[in-house]
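In this view, the complex is presented without one of its protein chains, the others remaining in place.
Now for chain A:
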Amino acid sequence: MNNPAAPSGMAPGTPPVLQLRGIGKFFPGVIANKDVDLDVWPGEIHALLGENGAGKSTLMNVVTGIYQPEEGETILDGYGQTFTSPQDAIRAGIGMVHQHFKLVQAFTVAENIHLGWDEAPRLASPAVMEARTREISERFGFPVDPAARVCDLSAGEQQRVEILRVLARRARLLIMDEPTAVLTPEETGELFRALRAFRAQGNAVIIISHKLDEVMEISDRVSVLRGGRKVGTFRTVDCNPSMLAATMVGRDIVRRDMRARPEGAAPIAPQPIMQLRHVSVRDDRGVDTLRDVSLDLHGGEILGIAGVAGNGQRELTHVLTGLMARTSGEIVLDGSVVDRADPALFAHAGVGHIPEDRLRSALAPSLSITTNMALREYTVPPIGRHGLYDAGAAGMLAHDIADLAQVRIPDFGMPIRNLSGGNQQRLVARREIRIASRVLVAAYPARGLDIGAIATMLGYLTDLRDQGVAVVFISEDLEDLLNVSDRIGVMFHGRMMDVIDAENADIATIGMLMGGREPTDRQPGGPQ
């Protein structure tokens, strides 16, 4: 079952377009890929399914020559190949469209298509390049405006330019990384039609996705990766979404119940501290990043948020902490509606925020540790009085935070970027926990920490819960989520698919919800 035969209707002896044999790729301390075998035949759309960190993108980066594998071989049309750069790969007919487009924003579509293309005429006027682009666009059935600047295009149009860039270079194998993440449903439909037309000409497509419905709709075969290894390859017609979901997340999860409250812990408050009512957010490009989310945060409770990264978790975090204005809906904090997105207001109301990317958004890397530790309390005594900033008091605060975080710091005056990522994370967590008297929003707080540090971090969260704080814990690690959360909300494409009781949560159900499927058998008492 692991290697079903090639799609029927092919001349006998036809080799696969791409064969991977025993691919292994290692990064310091991480096995990104190990023993991966994969066959991709001409005329098939092959889906690569897996959670974050399952090794999908790494594997494709190996195929396209961005990374060199430590083990294994790549065989194209029956011949072994080594790519040392993406240029080698595209010359051999393998092109990749990345999730984050690699286009020059200030250039026109025609200029982007011709950029770095060895078949581009040496001296070409804009008119010539645009005519060539128009011809390519018609030939492959991806309509674009050759004279438009890329920065003026929608995400869907930019993606078409990326695909044309690859197709113009005569790609026979098109690799697409999460192609529908930025598309509207109509654009997704157009893309799928075009991909089917591409397949009909005997070409192959590898599509990386975590969306079960799309995998079911577009692919001929599915390979599932988990923890850097391939779990199996299946004919899509033999699959169903729940079986794929179980295969995707189905590892041994150690259920370690951290929900038990110690003596004297605060009970779950009946009245919510913060409420989101039908909150939606639309970004600058007109994409709905948060769709009609309603949530109640209760003191003394940990609400876990599951979902594949990029499904609205960032926007949810920002709305909950006042960093992002909602487009519609209501935010209620302590019984009153908050109209303004003002992070200072939320912080003073006791909302702490451990952001996803601490170095970029929670710290000033070039400033001292002391300065960074004062970020949340510089306006209140003893640091802030009468518009002054007391550096001595800030130093004391930094010492306190470092002691609690158990980070040894030789010199509080040195730039905080000299500390390791793990230590920065601990300091930020402790700084935010100090001000989180009502709510703590923790986005991926365990990311980049070792096992011991993760346990400490989860302990911080349960301590806060026991003090009566409402904790929102966003993570991609189902094990951690199931261990500490009281309820788990699952996000998909900006929507809160469901909020279920963590104690009885079923991993397959969560997996289905993460992949955008409503489970047929609903959990009793799950939805709020």
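What we mean here is this: a residue touches a chain if its C-beta (ideal position, glycine included) is under 8 Å from a C-beta of that chain, and two chains touch if they have at least 3 such contacts; residues count from 1.
Quick note on the criterion: contacts and distances are computed from a predicted model.
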* To do: Refer to UniProt and select, among "YibE/F family protein", "ABC transporter permease", "imidazole glycerol-phosphate synthase" or "Stage III sporulation protein AF", the name of the complex member that is left out.
  => "ABC transporter permease"
* Of the listed residues A:197, A:325 or A:364, which contacts the missing chain in the full complex? -> A:364
* **Identified contact with the non-displayed chain, of A:213, A:342, A:403 or A:506** => A:342
* **Candidates A:249, A:374, A:405 or A:497 - the one touching the absent chain** => A:374
* Sole residue of A:322, A:445, A:489 or A:511 that reaches the chain not shown, by the stated touch rule -> A:322
* To do: Considering the whole complex rather than only what is displayed, give the residues of chain A touching the chain that is not shown.
  => 322-323, 342-347, 353, 355, 360-367, 371, 374-376, 378-379, 384, 387-391, 414-415, 417-418
